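Remarks on the structure that follows.
All protein chains but one are shown at their positions in the complex.
For chain A:
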């Protein structure tokens, strides 16, 4: 569809601006009739936004349909109401502050108005389909409402609806649809179909043009493009902003970015919008205290680079309200588990180290294998502590592979063995995520950081949420996607850019010249269906393109779920520390799936899949326990959550987990056995 414009023939007080997409009444309150350039087709919505108001007048914009063709240059009356209406072939209504619902009544018998119940022509889907094309429902809403959705917490929903249809920013549409032999006309005000306001329009009698009388207080209106081409939600729509287009917010600067179709922000206003969003997310959580040590996880990727830049800006002296926490930056080198792909990530890692140093805060590079590096207690050992001292030099000296640190070298071998023992890419990815999280937590713990900030944007979190659901981690999705994750006792994970879309991140980075560094992941160069996470990413981002509210819908699901942490040492998974979700009744998926694997095995005798394994103990009941302190597979499973069970099931031998992880598991098992033994003597069952 071409761009929708006003007809060049209009009332004498009107001046058309911006390529005939804006109508401005220069003086008076009258002689301000405008028309659509082309006749409307059935179902086509002609949408305008009130851009300017002028006080001192009574009455507001009028809108409707007419069969007078403006190309015929007929003599224009002063007003749409009543003059144009009186000329016939015109159906016009005034937009009022309220009460825009119009009841259609047949002339005459006013006592027996046939009160019809109308169905919104808009349906309830996020994407509205009309014969001329489809567009996002959000386009019908005033920008103010859209912004308030982003800024406000989900709890307080009041006051955002208080705007009047006649206010600046209000979006008013007109359309007709064919009902039988005639047509009925409808108003759509700020996303709401007001119902039929005129019926029996003889649409076959001649083309119907939209009429807008820029009357009374209404001073300037702009046509909102619902059908312009290239509407698909590409990564960046920078190019699509037409020259001369003004910013939606300040209305003076030229627009550079479209945050949703047809809502264009200029550079300055976009910055304000993004920075505000970032600050508001941190601010409303009331969790980050002044002077608090915060470990910022940096991967080199666009989202964490964006986060790092936002933090640096927020901490700088020029910031409007300076952020007051103390950041330290950490990069985790995951090459130990990626080396099947490439070893030449060297230059990228050097660049990451340089970028970290440039920021000017304490920074460090750690190796993923440190997550399983042996230690004495539950955390990094004293010996490792020296290597963990912060540095402004991005020193990686102690974790250099050439280092004499035997433990670390051993860990590197061990972690490679671990990953090659995991059969599926899905489980490998899951294990990597859990180990990364664990290392961040331990470094933060040892170095006295009470928070870890990660650069997960909304798009990423939506992917994670659905991917978690598909891996049986439903009990963890709320914790995994909320602003704060409190599963560890003394380190809290926070996600300050969770309200950003990946598109906003990309635009922010490009406007600020934020550099991001590409490092391969486990699924780099693999096909779409190589892992559940990879598949889910393709699925969600693909759906987002056609249904722009997909990501926000998924995030909305997460927000309504409980993140409550359960207390007690046995209520969390020994591997991922998420709530243990395996204490379920007989009628449950877990029970059913366990039964399935039992029932289709031999009732006595050897289990297949066990016999062909070199490590099989010959027990034949699937409980190979030739290794690791004699722990049985079942025992290991018993302290893991459903999702971690799925991951360990993909290992050749679940009891071959790294010793460090295993120690905690066996500790847990010993504890619960102890508890079982003394169960009868414990007075308070809650006192565990």
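By our rule, a contact is a pair of C-beta atoms (placed from the backbone, for glycine too) under 8 Å apart; a residue touches a chain by one contact, two chains touch by 3 or more; residues count from 1.
Keep in mind that, in the parts below, contacts and distances are computed from a predicted model.
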As a check of understanding, state which of "SUMO-activating enzyme subunit", "RNA polymerase subunit AC19", "Cytoplasmic tRNA 2-thiolation protein 1" or "THIF-type NAD/FAD binding fold domain-containing protein" is the UniProt name of the chain not shown.
"Cytoplasmic tRNA 2-thiolation protein 1"
Among A:34, A:85, A:303 or A:335, which one is in touch with the chain left out?
A:85
Have a look at A:11, A:173, A:300 or A:472 and name the one touching the chain we're not showing.
A:472
Can you say which of A:524, A:588 or A:679 touches the chain missing from this structure?
A:588
With the full complex in mind, choose from A:424, A:450 or A:541 the residue touching the hidden chain.
A:424
Residue numbers in chain A that touch the chain omitted from display
29, 56-59, 79, 81-82, 85-86, 93-94, 96, 99-103, 105, 112-120, 122-125, 155, 197, 216, 424, 426, 465-466, 468-475, 477-478, 529-532, 535-536, 539, 543, 550, 552-554, 556-557, 560-562, 564, 581, 584-593, 595-597, 599-603, 608, 642, 646
